[in-house]
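One protein chain is absent from this view; the other protein chains keep their places.
Up next, chain A:
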Amino acid sequence: MSARDSILASIRANRPAGDYPLPDVPLFPPLVGDDLVAEFGERLKRMGGLVCEAGADDPLAGVRERLAGAKVLASAAPEVTGNRNLAAVARAQDVDDVDVAVVRAVFGIAETGSVLFTQDELVVNSVAYLAQHLVVLLDPADILPNVQAAYRRPEFGRAAYAVLHTGPSATADIEGVLIHGAQGVRSLTVVLLPRAKA
């Protein structure tokens, strides 16, 4: 018998007695107030992320310095022009020299301060981890109230890769000292910037 068949047979032979119905998951009221933008920003800050509102004249004013300081800038968003074309990257490893990556989030979650990307937004998945800093564009209209609402979205059933980022890469494995930039990005900045009208 194959391992598969013997494991399944063993599971069937050992099935626990009793009836264990699958519960319905009720819709819980959001933990957050009505101002989703403010709630999102506050939670994200507490998770180590940075938040900036789009400036009136220059929507990217809050991250201009960061962008200008990047020797290698990879942008997957039309709002920012970089000097590394992600569409032309052959290998996942090739984005290791990226200083700043710019990506648009599919949506944000106010309950946690998270943003979602799939392989389509990232173009090269690894850039969201190998880059030193990540700048995320998020339309305030795309902020969902809670995790439960997020998991009703279709992306999780469609995308080959979908990931929630909540702040930057972090560790506190040494005496509980919180350190950003453990293995992935050292900072994550969310710019609240509406999507360009199509």
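Convention: a contact is a pair of C-beta atoms (placed from the backbone, for glycine too) under 8 Å apart; a residue touches a chain by one contact, two chains touch by 3 or more; residues count from 1.
In this section, contacts and distances are computed from a predicted model.
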item: Among "Phosphonate ABC transporter ATP-binding protein", "Cytochrome c family protein", "Electron transfer flavoprotein subunit beta" or "L-lactate dehydrogenase complex protein LldF", the UniProt name of the subunit that does not appear here; value: "L-lactate dehydrogenase complex protein LldF"
item: Chain not shown: contacting residue from A:36, A:74 or A:185; value: A:185
item: Selected from A:37, A:72 or A:162 as touching the chain missing from the view; value: A:162
item: Positions on chain A where the hidden chain makes contact; value: 2-4, 6-8, 10-18, 20-23, 25-26, 28, 31, 43, 45-48, 50-51, 92-93, 96, 111-114, 119, 125-126, 128-130, 147-148, 150-152, 156-157, 159-185
